[in-house]
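Below: one structure, written as structure tokens.
The complex appears here minus one protein chain, its other protein chains still in place.
Each chain carries a letter (A, B and C) given by its place in the written order, and its residues are counted from 1.
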Amino acid sequence: MAKKKEIKNLSEATIRFAGDSGDGMQLTGTQFSDTTALFGNDLITLPDYPAEIRAPAGTLYGVSGFQLHFSSSDIHTPGDHPDVLVAMNPAALKINLKDLNPGATIIVNTDSFDNKNLKLANYAENPLDNDSLLGFNVIQVPITTLTSKSLEDSPLSNKEITRCKNFFALGMMYWIYGRPIEPTLSWIETKFAKKPEIIDANSKVLKAGYFFGETTEVFSTRFVIEPANLPKGVYRNVSGNEATAYGFVAASVRTGLPLFLGSYPITPASDILHELSKFKNFGIKTFQAEDEISGITSAIGASFAGNLAITTTSGPGLALKSEAIGLAVMTELPLVIVNVQRGGPSTGLPTKTEQADLLQSVYGRNGESPVPVIAASTPSDCFYMAIEASRIATKYMTPVILLTDGYLANGSEPWKIPHVDELPDIRVTQHTDKEGFYPYNRNEVLARPWVKPGTPELEHRIGGLEKNNIYGNVSYDPDNHEFMVRLRAQKVQQIENDIPELEVQHEQTGELLVMGWGGTFGAITEAVIRARRQGLKVSQAHLKYLNPFPKNTEKVLKSFKTVLIPELNLGQLTKLLRSEYLVPVQSLTKIKGLPFKASEIEKKILSILGGENN
Amino acid sequence: MAKKKEIKNLSEATIRFAGDSGDGMQLTGTQFSDTTALFGNDLITLPDYPAEIRAPAGTLYGVSGFQLHFSSSDIHTPGDHPDVLVAMNPAALKINLKDLNPGATIIVNTDSFDNKNLKLANYAENPLDNDSLLGFNVIQVPITTLTSKSLEDSPLSNKEITRCKNFFALGMMYWIYGRPIEPTLSWIETKFAKKPEIIDANSKVLKAGYFFGETTEVFSTRFVIEPANLPKGVYRNVSGNEATAYGFVAASVRTGLPLFLGSYPITPASDILHELSKFKNFGIKTFQAEDEISGITSAIGASFAGNLAITTTSGPGLALKSEAIGLAVMTELPLVIVNVQRGGPSTGLPTKTEQADLLQSVYGRNGESPVPVIAASTPSDCFYMAIEASRIATKYMTPVILLTDGYLANGSEPWKIPHVDELPDIRVTQHTDKEGFYPYNRNEVLARPWVKPGTPELEHRIGGLEKNNIYGNVSYDPDNHEFMVRLRAQKVQQIENDIPELEVQHEQTGELLVMGWGGTFGAITEAVIRARRQGLKVSQAHLKYLNPFPKNTEKVLKSFKTVLIPELNLGQLTKLLRSEYLVPVQSLTKIKGLPFKASEIEKKILSILGGENN
Amino acid sequence: MTNNIEQKEVKLTAKDFITDQDVRWCPGCGDYSILAQTQRILPELGIPKEKIVWISGIGCSSRFPYYMNTYGFHTIHGRAAAIATGVKLANPDLSVWVATGDGDLLSIGGNHFIHTCRKNIDLKILLFNNRIYGLTKGQYSPTSEKGKVTKSTPYGSIDYPFNPVTLALGSEASFVARSIDRDPKHLQTVLKRAAGHKGTAFIEIYQNCNIFNDGAYSLMTEKETKDDNVLVLEHGRPMVFGKNKDKGIIIDGTTPKVVSVGEGGTHSINDLLVHNESDTSVVLSYMLGQMSNSPEFPTPIGIFRQIFKPTYNDDMENQIKSIQGKRGTGDLEKFLFSGNTWEVR
Partner (left out) sequence: MTNNIEQKEVKLTAKDFITDQDVRWCPGCGDYSILAQTQRILPELGIPKEKIVWISGIGCSSRFPYYMNTYGFHTIHGRAAAIATGVKLANPDLSVWVATGDGDLLSIGGNHFIHTCRKNIDLKILLFNNRIYGLTKGQYSPTSEKGKVTKSTPYGSIDYPFNPVTLALGSEASFVARSIDRDPKHLQTVLKRAAGHKGTAFIEIYQNCNIFNDGAYSLMTEKETKDDNVLVLEHGRPMVFGKNKDKGIIIDGTTPKVVSVGEGGTHSINDLLVHNESDTSVVLSYMLGQMSNSPEFPTPIGIFRQIFKPTYNDDMENQIKSIQGKRGTGDLEKFLFSGNTWEVR
């Protein structure tokens, strides 16, 4: 019988599953996340997968990873360094080792450490046989063998059996962290409803993994991470792309307008299209267009026809949509363009994250073509920002660019579900009144009337040529052009009156403000908390509105001696702020296709404020 | 017999021909320009035509104009206010009157001032019959009648005869300004070589107009404007689009590379395509593509295949090319993208000028995608900047954006023709050496080798995914990505070492610097000269390199108390300078689809320096 | 008519479709006739004015919507079909028409065109084919004949032209027709048939640009030549043409041939091919389409093909209805609080 295991209380843990693209690591990670969320921890995830669909087994570039940070308190990042790495093969070990701190635990599938796989991973020697892993807590488990053994009686083929091995790893990890296996068991049942042998096999292997932890001597310790003390409410785990999709469903409900999505698939934005295409019973129309240009122009058509129209894409797709965004600017039609940023330039690093499309979003069109730009800061924030983008678009009759990124899109976190009637009331009433109607007559916020074709007696024509004020007819008049160019600029600028002021966390003035935008929110928050724990006076602000900026931005910037702007680009927000406010902000940049680690920002804070780790 | 006419010496004159789109005003203006150039004056032209091809006769929006400023000394603008307006119909009078100063001469074709045309021009009363033209020197000539009379014996139809009337107007103007009619006579002969009746008719009418001036009492004064004292040399008159085309022919000759143009027609850039398609005997290949994307991508293919490759377009076309420019950035292929800016946003004002694509050029791509941006400042400067763009592109293996605008493109000026062997030596040697060859190995200016497919043993593959340093294979490595992003930025930034410093005209430090870029050069120069004549200390500098800026830009900016940046946009260069150097430059903007008048800038200079006209 | 657009007793006349904007085409342009014929047939469709939408791209022809007193949208170059698709999908109650040029639809807009045809989106597409770029002042277009001298091809173009009819057929369009600006009656008939079609209705209209490509179709429009050069397609009728109705088309294996018919002719009228718009094999319509590219044959005008298959927009509505029928209309509150949720108390 197994020895009684030691039980250790932890406040948080970071784990990473890594293996071949075909090993099911994304699924394993997602299951662990969902179970952990149900268990009540706060958590944040970071999937990281290669551009190849299923690169040849065992290769370095075929390694797929899923990192998860979970905790008994509020957390903000997927964790800087995994405490436990599950490495399903030598390539996974090789790729991920550099991210581990000494003392970390490594669980390896010894069955895959054969000559062939070692060679594929460029290992001259088996790292399990020399002292290259010295200082780590290496736990060797013949996962493949144990999986096969537990399925000795299964009718499945050898290949199919081997494919179940990720559930063994998952089972072990559940045991180590004391998670229930029931949620995954029931997920398996739904997922493979039509294949009972698969249900049987996966369930068996999951249990085998769990019991392996329980019964063998291999693991001496179990960890307990108590549920987090989150605000009361009902929660679900959402990724950024899911939250974005749900946000637009909510925007449709709250504006009272049918939702139309015109989109062309592109990583990492495709999941928004996939998700929304499930909502047919909400009357939502998803149109997979022949290209990005048709994606946005069909949406412009739908907007003209009176729908809440959106288009979703990533960097290269946004470039293709530039010309059409200009048309929406000129015709003043509401439209939301979601850009899930990825590594660039060009095709770049399609499955990696980056924030390098900010300047493209603000400036990437011909002529003076102002467009509001806003950005989500966490996976669940995507929900609210999708609603906010829809609000601005329909209230001001303008295209709006909503920026998210690959990290937010694929990462997930627990989300306290709001009640629909608590969401902003953004009901839209389209224009039907003949009295005084002119297509370019404006209301008090400078928005022109939105008339749905089909409305009697309001027939009118719009287009991409310059229009005369009020009447909207084609006009080549020089003075009118100048008037209209300035009017369009003013229309966007005045939105500053209708958005929240920039909030500063901690001291409102002082030595150092760390200000970010978009998906760096978590890492900045964590870094600032850590620095403050060390007694440093550092404040934080996060821009969700990039064009126009909140009205008090200048005041905030000038309230601190130093302003540090961490960005996953070469300093794009920095450029905008310098130009707008002539403030010498400091830029901290990282362009590795990966999110910031909190420690990277923390280090910079310490170096500015002369902290110890300097 | 006619009285002896008074002869008046002038240093300069500004005239404008205006009439229906079908009246041949562009042709008339061009003929006057060519003759005036041959005569030896300095000159600058400003054509201004409607977006409609041949809008219905007599309408206000159908008016086409051609302005010409010529002088016995060096001039820089097409003139602020015409001294003489030729108005072929009421609409032309109505549209153009507001640009005249009191005392200006107006020659009207009285035949067209009938009820129908007056109504079309929204004239309630005939302006020739009331005192609305008081203060102007109105000369009424029944041009149509006189044209018909001079062609009484012609075999041409009435319609054809009427069409000759622009030559009557031209003849009169030749007489007034003492220009020879021979150049136009010989032009008529070449142009209509196959239609002797037309030659005969046009020549007769031209002469009739000339003699009308000579013999009638209508004109009391003739003007003499002596040839300008231009530097010695052989001259021709060129428009910006012609000069751009010739510049690329020269670049082909001087690099030793075949030239390939991939382009899709768009106003006002199409003429570069038209012009280059005449150069087949230079081996130049012009490919009219199915769209802008094919225009640029075919050029990228041609560049990969070893040609000097270019693509030409205007604003909306540049937007469509954004994604592909990113590919050229990533694959580091030489390519010149010419953007002839026009009024935006969207379709905007397609036949009018503007400078509002600067930010799009610098920032309008996904990811960190640095591209050198340069701009021509006068029509003939387009020639040199086309060569310079080609030099930078091939030397640094990079796409380069060359900005011109509708004003430069269609405007013309005398150009002292350079000898081909005095042009920069920019010979390109493509890589053929196997030794140490790697596709992303770099030379001392960080350029990678350009290998023409067909070269034995150097077969290699490139593409839009991130590449590893030196070898150019696909790489998802985080550190390599960061390295390459910074390397590409550095490659473009270091071009600052290889471009001329920014030159300051007049005092090198002081109160006020007026700094422009692109086609505003002439107006700024003239304004500064005028202000200085009034004793004001104002200096001038003109940026031809917008990315990177010349190395001494910061120094220059900080040498003046005030820096004024006139731009035909909402302040785009201003934004770039503020962001780059944190200097509070002042912005003077105009967005009317028209170039600056020198007086507009002069007024601003005076207001800043507290001059008299303030 | 098979359309599901609302039809009611509306008494409209051509005048109701005229806007207050001056028509700005060149005097003599073929676009005037197309506008006039369209304004003439629209009142006959029984569709209220406000339910009609005209979408265009950029080009002389694309100014069309400004002159048509319905809802209208003059968009950007090449994108009319894609924008119209969005309009129709978002609001299938509308009758959506596209006015476009040979550059707009077939050059920059080629991709949207073939995909619209493929999807069978219920749009009426009027191609103003003047075989030239008018608005940009005379470059050759993808329908210009090879060897054409234009501003961008001073030595003659080296492109083969598209045949818009066969391109549309190759893209699976369900209604494909051709008419001529100078034949108002025929044009009206074809426009009405297109209006009645449910699915993508494509009409190539030969249009004269008297400024940059004058006389492009004179063989087919001038009195002396037109009868010998035009084959008017009529469903169920033998393919006869010629001034004296003395020529006809037969098929020999898979190859069409022109023969003489009637007195002194080699063939009788019964030997001739009979037109069948709804030939599902599409071979006949494709063969007729091919004839337009060839000097040996007359150019067919009329309806090459009309077949019936569900439209994309109907399928979209039906799919939504059927899912709503099965699963009930979506309830956001319910959705959000269902699935893998947990409560923190």
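Keep in mind that, in the parts below, a residue touches a chain if its C-beta (ideal position, glycine included) is under 8 Å from a C-beta of that chain, and two chains touch if they have at least 3 such contacts.
Everything quoted here is computed from the prediction, not taken from an experiment.
K.L.:
Could you tell me which shown chains are touched by the chain that is not displayed?
P.N.:
A, B, C
K.L.:
I'm checking contacts with the chain that's been left out. Which of B:196, B:233 or B:256 qualifies?
P.N.:
B:233
K.L.:
Can you work out which residue in B:324, B:337, B:359 or B:446 touches the chain that's missing from view?
P.N.:
B:324
K.L.:
Which residue among B:206, B:302, B:446 or B:527 touches the omitted chain?
P.N.:
B:302
K.L.:
For the chain not shown, which residue from A:96, A:117 or A:346 touches it across the whole complex?
P.N.:
Hidden-chain contact among the options goes to A:346.
K.L.:
Determine and list the subunit C residues touching the chain excluded from the picture.
P.N.:
Counting only subunit C, the missing chain is touched by 107-111, 114-115, 118-120, 142, 155-156, 158-163, 166-172, 251, 253-256, 273, 279, 281-284, 286-287, 290, 309, 312, 315-316, 319, 323.
K.L.:
Against the chain that's been left off, what residues of subunit A make contact? List them.
P.N.:
Counting over the whole complex, subunit A touches the hidden chain at residues 22, 51-57, 59, 61-62, 264-267, 270, 273-274, 277-278, 280, 286, 288, 290-292, 316, 346-347.
K.L.:
In the full complex, which residues of subunit B touch the absent chain?
P.N.:
Residues touching the hidden chain, for subunit B, are 34, 37-38, 40, 183, 227, 230-237, 246, 249-250, 253, 258, 260, 262, 279-285, 287, 289-291, 293-294, 297-307, 309, 323-324, 326-327, 331, 416-421, 452-465, 473-474.
Quick note on the criterion: only the chains that are shown with their structure count from here on.
K.L.:
Indicate the whole-number Å distance between the mean C-alpha point of subunit B and the mean C-alpha point of subunit C.
P.N.:
The separation of the two C-alpha centroids amounts to 40 Å.
K.L.:
How many angstrom lie between the CA centroids of subunit A and subunit C, rounded to a whole number?
P.N.:
From the centre of subunit A to the centre of subunit C is 44 Å.
K.L.:
What are the residues of subunit C that contact at least two other chains?
P.N.:
58, 76
K.L.:
Scan subunit A for residues touching two or more other chains and write them down.
P.N.:
323, 326-327, 331, 463-465
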